[in-house]
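Got a structure for you, questions after.
With one protein chain held back, the other chains of the complex are shown just where they sit.
As written, the chains take the letters A, B, C, D, E, F and G, and residue 1 is the first residue of each chain.
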Amino acid sequence: MKEKYELRLSGAGGQGLMLAGLILAEAAGVYDGKNVVQTQSYGPEARGGASKSEVVISEGEIDYPKVVNPDILLALTQEACDKYYPELKEGGTLIVDSFYVKKLPPYKKVVSVPITSIAEKEVGRKVVANIVALGVITEFTGVVSREAIKEAVLSRVPKGTEKMNEKALEVGFRIGRESR
Amino acid sequence: MKEKYELRLSGAGGQGLMLAGLILAEAAGVYDGKNVVQTQSYGPEARGGASKSEVVISEGEIDYPKVVNPDILLALTQEACDKYYPELKEGGTLIVDSFYVKKLPPYKKVVSVPITSIAEKEVGRKVVANIVALGVITEFTGVVSREAIKEAVLSRVPKGTEKMNEKALEVGFRIGRESR
Amino acid sequence: MSGEKVKLKGIEWKRYGPLLLNREWCKGCGICVAFCPKNVLKIGEDSKVFVDKEEDCTSCTLCELRCPDFAILVER
Amino acid sequence: MSGEKVKLKGIEWKRYGPLLLNREWCKGCGICVAFCPKNVLKIGEDSKVFVDKEEDCTSCTLCELRCPDFAILVER
Amino acid sequence: MSKARIMSGNEAVVEGALVAGVRFFGGYPITPSSEIAEVLSRLLPQVGGKFIQMEDELSSVGAIVGASLAGIKSMTATSGPGFSLMQENMGLAFMAEVPCVIVDVQRGGPSTGLPTKVSQSDVMQVRWGRHGDQNVIALVPSSVRESFDLIIDCVNLAEEYRMPVVLLLDEVISHMREKVILPEKDEIKVIERKKPPKGQEKYFPYEITEDAIPPMANFGEGYRYHVTGLTHDETGFPTSDPEKINQVMRRLYQKIEKHKEEIIKVEEKYTEDAEIAIFAYGSVARSAYSAVKEAREKGIKVGLMRPIILWPFPYKKVSDLANKVKRIIVPEMNMGQIIAEVKKVSFGKVKVEGVNRIDGELITPSEIMAKIEEVS
Amino acid sequence: MSKARIMSGNEAVVEGALVAGVRFFGGYPITPSSEIAEVLSRLLPQVGGKFIQMEDELSSVGAIVGASLAGIKSMTATSGPGFSLMQENMGLAFMAEVPCVIVDVQRGGPSTGLPTKVSQSDVMQVRWGRHGDQNVIALVPSSVRESFDLIIDCVNLAEEYRMPVVLLLDEVISHMREKVILPEKDEIKVIERKKPPKGQEKYFPYEITEDAIPPMANFGEGYRYHVTGLTHDETGFPTSDPEKINQVMRRLYQKIEKHKEEIIKVEEKYTEDAEIAIFAYGSVARSAYSAVKEAREKGIKVGLMRPIILWPFPYKKVSDLANKVKRIIVPEMNMGQIIAEVKKVSFGKVKVEGVNRIDGELITPSEIMAKIEEVS
Amino acid sequence: MAKSLEYIRLDKFPHVWCPGCGIGIVMGSIIRAVDKMEINKNDVVMVSGIGCSGRMPGYCDFNTLHTTHGRALSFATGIKLANPKFKVITVMGDGDALAIGGNHLIHAARRNIDILAIIINNWIYGMTGGQYSPTTPLGSFATTAPYGQVEPPFDVLKLIKGSGASYIARGTVYHIRELDKLISGGLQKKGFAVVEVISQCPTSFGRRNKMGSAVEMMKRQKEETVPVKKAEKMSKEELKGKIVRGLFLDEERDEYTERYEKLIAKAKEVHQK
Partner (left out) sequence: MAKSLEYIRLDKFPHVWCPGCGIGIVMGSIIRAVDKMEINKNDVVMVSGIGCSGRMPGYCDFNTLHTTHGRALSFATGIKLANPKFKVITVMGDGDALAIGGNHLIHAARRNIDILAIIINNWIYGMTGGQYSPTTPLGSFATTAPYGQVEPPFDVLKLIKGSGASYIARGTVYHIRELDKLISGGLQKKGFAVVEVISQCPTSFGRRNKMGSAVEMMKRQKEETVPVKKAEKMSKEELKGKIVRGLFLDEERDEYTERYEKLIAKAKEVHQK
């Protein structure tokens, strides 16, 4: 694994990207023992959903906390994909939810999976799309370990929803594997 | 006459010293055509009577506006006399209201006249003591002309009280002359 | 001529009987749907309003009055 | 023993029957004088309160209660 | 011909404001500024103007900004505690570029401090009292007559540069009565805000103009524009586009940077051959001038530089001065605020020393004289 | 052993405040500080502390000063607009010498500005935002962990010096989540206010002590003293005697002057042999450090000086730095505020240049790198 | 009724408010009131403070002013007094009007200055993400009331009644025709007029208090309010948990700027003498 990974999770407010970013950070920082910084952007004042959450994972110190050119870009909406794709690092990985992202950029390293519809079909709830996405990222990129992401998910999701989220993660792992 | 005169009118709040200072300034500045600056001190915030009013009269420019060592000190109360007498310029003139100031400092150039009681007796109102005092100062020191002080008094006192104040001034002139 | 495009003040609307919809502005809150006395409106797959039973509309304007997004106009 | 000096809390007062005056504190507003039901008090030449008719005082304490300067105490 | 009058600094402010066209005052009383409000409450309605005593200082600035947007020249007056409360809405006036004048009559601080006594301890607050970056204009008179002149300048500058402008009085100048002869109306230049031509199709209230000062339409004149304290683009509508913000915000700053040299104003006395210079403002400049004259009589070559406009600060002029003289003395009635600005541009050139008082008393000529003798 | 946690700067402030003994929070929500209030509203009552959302920022400071006088360590948190409103009561806290902590999370200004974006444009306001002279203490963390450490320092300094102390966060640090391992409680030093011995006959709350910090009794402990924002003597009662005012006011100023060297704190990296120095604080220091490392890799001798305590300003250290290096670069997210302080003591020695952004975005390492390459 | 579009800054649409937020409904109602009175748009000034509701002026084609948090009425007072020809409307949130801005509200009411003040009461600080406001009901949850609110809320209309004002009303966005009448009445009133509008904030209040969607929240407005006429006939018991809506006060009182015009006349007279 590289010394440093920069990830950007993007989409619309309400898709749970902030939580996903936090879980990813926790997985890398607390459970995998790496250094990690997570940032996000906000709308006017604090209200409304942020549109992106960024995570930098590194073996060494992390100074500048923001992501300029992500190694991994997750785009859950077409708008996010169009907006952020140009900033993807050369050779970086683009992961899109094909349920929302219909127009793919002309790029080789795209992982296009119908994350939201899979979440709905296989787990029964659209809202766990963010967790499915975490599974995909983990499995496909290896930025965090499977154990770490699982622990992080379980410790952050609301009590009573652990089962469902674990399932979502597993589904994500599977698709991630399949898309490799 | 000297080039520059510094006067301090002191006493208690309510004795009309602010008005007296203003009239003196107007007499010297507007009617006698000299340069003049008038300052005063206030109690806590603006309320209540100030305890001193200072006037600097000069043929030339007046820079520093305050009075450090007055040429002429008017003291209408014992407290004011005790407090300010030590600052009197050498050779300066101390004018006290003997109605209130019983303990005189050991000093030659003291003009001690019962200003307040004369005001009451001869003009019929204690409140014009300040105008009587102006008369005394004018006549005794010549810092302003008689005509100037008269015009200034008449233009500043409330309508309807001109007669009374003119009389007070005249009384002041007389005592001033007598004390010379 | 359901769904006919109409320009109003430079903005594009679609006409359904007395109703004009601006689906660009609609945020799919469902208020118009819930409080239409005649159940004329529905929320579509894309989470935006559409006119389901144009013919039932009485032009009461309640949907216009309550739409927070100015996305419905009712012609009378 | 009218006018006898009394020390209370280190402050000097003068006693007139039931009344204790602190003329240092009195500002001569005349409130006590005006509202004493028995006309016991007066304002002196020096514009401060004095006890004029000590014997008429009923110790009603109204003067103490209304003096803004805490310059009168009434002993009961 | 105008005749001589005896007038206080506060009264002179009132007279000047009226001449400059101020027709709205919203304020909250506070010593030592209250006379400004009091006299205006009497005089404004006589000329059809409006006076309102607001519920506090925050709303006072709100009211004058509102009045100004409605097209009426407006002002308020306060002292330290009130000035502290005005900072937030002053920031809005900067951001929204609304002309208005704030008079701060300085008294002893911090906090309630010394309400009836003099100080000069708000001079840095004027510059930095608000969150966010702003470039400010503040004028500081040394006499009653100058209070009259400078309030007119304040109103003019506010209108010209579309921004709040501060008149920094101190208690001595505000309460001192001096003989003055005021100029006739026709001798006085009054500036009106630059307006967009009528009937333009589009009006951009925050346009990037050559001079960095966009024309300003008044409310009700037909251009129905939007005013906000949020970062906005040239149309006035909120934006969070970094590029646009950068443009508009830098223009806001440039407004003064660009015109600095025209704005800055200092008075110099005996500086040509001076070996010691005194840098003094407000009432202290009077004591300083007195000391200078005394020193000259004693043969000591002392000069005085007196900023009439304190902000933007005359760095260039002070720097030139520092090249000429051997010492600079900065007497001020605070713990040493402006001295730091003087030092900024005289560092390494000359020694700069302060004479400071914070006890509510005006620095005397002899205190300054003592310092002169000490260093000469 | 404490374990690693992922935590935001705002959360770290909360954790640190609780460890330092803060048991009272009075505040008014404002982005980007609101999480501090939100988390404290949950955690304070769990440890018997009190949280109150006041009606505005003016009363927030009022409430925490009151609570502190009652003997409870207290704090508030806000951002620019709220901070502007806090100035007057902050002045009272200075004057009355009441310990308390104010967290200002900086966002884009002026006015409402850019509520959710970063800036560093309140750094001069902290120093000069109030009327009257005051000497201030302000701390400026660069990481989540440091936010934890410095809020504790703030509380300690407030108690030690009997004054309000400001923690200056910026939006990036406040919202950024980082991995931290917090120290154990017994590793943390917590300072309590110095109290007068019990049963003293007389207690002078504003005594002129050797260290310039008089002991402070809490209300209710038997010394029934008077607290006022008016100038007062050592007993605490108002005075307008110039001599007494002078004594007490100068002591107030000396409190920090005297202890400056103990208070000041900077971090230096690679400055020993540096030819170019970067002076940066807060989140920008992170970008700067990144640029320094990159430059070093390219063989350019660059070093970083990072003030941890911004006020009192480390003039001496900067002056020493200016003697060593050839250039100083001051990147900051404002129009150039702290650069002026750096220039004050490096004038004539080295050229000092800024890298400035005011568009709500964090300055990037490459922007700083570009400047380094430009000047090297 | 395409007429509303004439009052909207179309290029700013769609607006920033969340799906289902009631603020847009209030905006429609205000626009219809202006339209009904046939006031020239150039003579209308709309002023707001900071908050979600504070964004309304940006969308309305009047002279518009978005001020600082809580201070809308002080700017409005300056505008109205400086030029009484303006029809001035202020739009404020509950936090804006009643927390930080409470003082300006009671003073504007006291002065009885001719301003229409709309208070959009969504029981919460919407913009900043859901902290409690001075109207948040006892026991409700907010980000700063994680154990349920313990501060009693204001009864807004009582507060205003205690301060002055000529016209006081309360409506809901659900009762939209009634709201139109109340707002239009307030706009026509010469004097200080307050209309409190109960509006849903599904994002910052509804969600945390498990109130369901915007639609559910509007249904509550229907169920939990009673018209003032009906309320008069109800017992205290019956009124428990109910909010009374309708017109509470409509009085003729001297208006402030008119009084001030008289003062000017007097001053000019004195001056001429």
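The rule is short, and it goes like this: contacts are C-beta pairs under 8 Å (C-beta built on N, C-alpha and C of every residue); 3 or more make two chains touch, one makes a residue touch a chain.
Everything numeric here is computed off the predicted structure, so don't read it as measured data.
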Option from E:8, E:34 or E:231 whose C-beta touches the chain left out: E:34
Residue ranges of chain E at the interface with the undisplayed chain: 28-31, 34, 37-38, 41-42, 45, 51, 53, 55-57, 81, 111-112
Those residues of chain G which, in the complete complex, touch the missing chain: 99-103, 106-107, 110-112, 134, 147-148, 150-155, 158-164, 253-254, 256, 259-260, 262-263, 266-267, 270
Missing-partner contacts on chain F, residue numbers: 23-24, 26, 42, 45-46, 48, 50, 52, 54-56, 58-72, 74, 88-89, 92, 219-222, 224-230, 237-238
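Rule of thumb we're sticking to: only the chains that are shown with their structure count from here on.
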Chain labels contacting chain B and also chain F: E
Chain C to chain F, fewest steps along touching chains: 2
Same-residue or different-residue interface between chain E and chain F, half as cut-off: same
More contacts between chains, F-G or A-F: A-F
Centre distance in Å when chain D and chain F are each reduced to the mean of their C-alpha atoms: 57
Cα-centroid distance, chain B relative to chain E, in whole angstrom: 36
Sites on chain F at which at least two other chains make contact: 31, 34, 81, 111-112, 115, 230, 240
Shared-contact residues (touching 2 or more other chains) in chain D: none
